[in-house]
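First, the structure itself, so that you have it in front of you.
Here the complex is missing one protein chain, while the rest keep their positions.
Chain naming follows the written order as A and B, and within any one chain the residues start at number 1.
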Amino acid sequence: MRSLEAVELTKAFGGNVVLDQTTVSFRHGKVNALIGPNGSGKTTFFNCVTGLIRPDSGRVSYAGADITRRTPHAIARAGLGRTFQLCRVFPRMTVLDNVLAATRPHGVNLFRGARGRAEVDRARGWLTKLGIEHLAAVEARNLSWGQQKLLELAGVLNSEPETVLLDEPAGGVNPALLDRIGALVRELNAEGRTFVIVEHNMDLVMSISDHIVVFDRGRPIAEGPPAAIRSDERVLGAYLGV
Amino acid sequence: MPSGALLFQSVILGLLLGGLYALLAAGLTLYFGIMRVVMIAHSAFLILAAYLAWWSHTELGIDPLLSMVVTVPLFFACGVLLQRLLLARLRAVTLTMMSVLLTFAIAVVIEGLLGYVFSGTQRRIQLGYGSASLELFGARIAVVKLIAFGLAAVALLSLYLVMKRTTFGWALRATIQHRDAARLVGIDTDRVAGFGFGLGLATAAIGGTALSLDTTIYPSLHWHWIGPLMAIIVVGGLGSVPGAAAAAMLLGLAQSLLQIELGTTWAQTVFYVALFLTLAVRPQGFFGGRLAQRF
Partner (left out) sequence: MPSASERLVTPGRIAGAVALTAFAAVALAYPSIAPNPYLLSVGIVVLNYAVLSTSWNFVGGFTGYISLGHGALAGLGAYGTGLLVTKAGLPSFVALAAAALLVAALAVPIGYAALRVRGASFVIVSIALVLVTLLVFQSWASFTGGSRGLNVPRPFPGMLRPEHHRVFFYLFLALLAIALLVWWLIDRSRFGLGLKAIREDEDKAEALGTPTFAYKLVVFVVSAFFTGLAGGLYALWFGDLDPIFQFSILTGSYMVLMALLGGVRNLFGPLVGALVVGSALEYFKVEFGNTPLHLVATGVLLALVVLFMPDGILPAIGALLRRLDRTTDSSIREVTAAELAAQRVGGEQHAQPRSG
């Protein structure tokens, strides 16, 4: 099973234990959501999975292979792509270059021109899909927040990841855009891509997810389909502090 | 095998040297902690202070230590101006890199001016008590080195007291640890940063005076110091004053001991070896703890 799994993942910052023996696995081919109150370890989890920070102990595996100690780029090449909570794009590169910079999983001849016909067409395809084709020549730093979010998404998708980790895709985004992002996720999922989405916007989560995992204080406390999670008492307790 | 007395002497000298390094490195750490600025001109200001001490001694007959009465406040003011007028103008995005280049430029200007005004001739203060030394269990220790260490110790202690006990010190530490949070609680971080810089350059004034007591000075001497000082703050952990002090003591000791076998010039390489090792093994430094930044 080509799924993403973490086994007893632990990470502490100073005295603050953010991930506490976290064991969780995400369903391949599904739209998974990772929800939980602030500080429950969701972004840290993403960071450990993608190699940005090293966990204190535990294991992360993807498609059966142990990826705990791998570098971020090796993990990306293994098929895991991610976006960032505070949207990260390449500010002084054009929108088109931002997307072109995403490397595809299999190696590319380095000295080939960066702007070959095939690459540019593919990049433009993603820009069109996300509705920002008209901004192709604009430098990323001149885009609005919502446009940058779309750009970040286009970039990640251009690297053709098998599994896409989205960190708060709805953060600071207007409802129309939100709908579009949700529709896009479902569309791409129908094509075979797995998603793991960290999100606070419950409407979005409930409407597009197949499977939800709830974190609280560094551990999963509940998981299941949206209907089950919506009425789970532990979840309500975690969010409302009851 | 060097004699016990020689070893003992080297250890003492190493500790004294380490203390001086600690003071000099503390200033560098302050700049980095406050503003993520690598102040390459710090050692140039050191040499400037040394020249001023020499000049006041040669031309005005004043004891070099007294020159601090003028140089310390003067350098403090320079530091404030430097931060407010120049460094604050740099864009935040490329601050670290651009500040390196800017302070590098300042260092070169100071060196050029020193060379122009005082010529490239090597200078040395001839003090009445310059060759006096103390005998301590068979070790011969120059009085001037003790004075230098004393200056460094007093300055570091004062710095410590300021940082821990005064309101300004608290504001400074808050600004260092988390600038935005400090602003939120009402601290005028711009003013504090300016004063922090002034403090850093003030330590350069003191350090330079200490240096002038028994070192031969020439305009390009600052390159001789910036390398070891930067190695110290990287080994100690960028941004941590205690870390820098610890690294300074350790490396000062190592340098002094190595001098027995390898001579002065090759003993200097200990700093670069330590730097290389730190980068290879633990880039965030060894002594800084959680305060240390990676870059």
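Just so we're on the same page, contacts are C-beta pairs under 8 Å (C-beta built on N, C-alpha and C of every residue); 3 or more make two chains touch, one makes a residue touch a chain.
Worth saying up front: this structure is predicted, and the values here are computed from it rather than measured.
Asks: Any idea which chains on screen the missing one touches?
Replies: When the full complex is considered, the omitted chain touches A, B.
Asks: Tell me which of B:Val11, B:Met98 or B:Ala254 is the one touching the absent chain.
Replies: Of all options in B:Val11, B:Met98 or B:Ala254, contact with the hidden chain holds for B:Met98.
Asks: Which candidate, A:Ile67, A:Leu100 or A:Val185, sits in contact with the chain we can't see?
Replies: A:Leu100
Asks: By the contact criterion defined above, which parts of subunit A meet the unshown chain? Give residue numbers in ascending order.
Replies: Spelled out for subunit A, the touching residues are 50, 52, 71-74, 76-77, 81-82, 84, 88-94, 97, 100-105, 108-115, 129, 131-132, 134-138, 142-144, 146-147, 155-156, 159, 176, 179-180, 183-184, 187, 190-191.
Asks: For review purposes, identify every residue of subunit B that touches the missing chain, sorted by number.
Replies: Residues of subunit B in contact with the hidden chain: 32, 36, 38, 40, 86, 89-91, 94, 96-98, 100-102, 104-109, 111-116, 120, 219, 223, 226-227, 230-231, 234, 238, 265-266, 268-269, 271-272, 275-276, 279-280, 283, 294-295.
Assume only the chains that are shown with their structure count from here on.
Asks: As a quick test, compute the distance in whole Å between the mean CA positions of subunit A and subunit B.
Replies: 46
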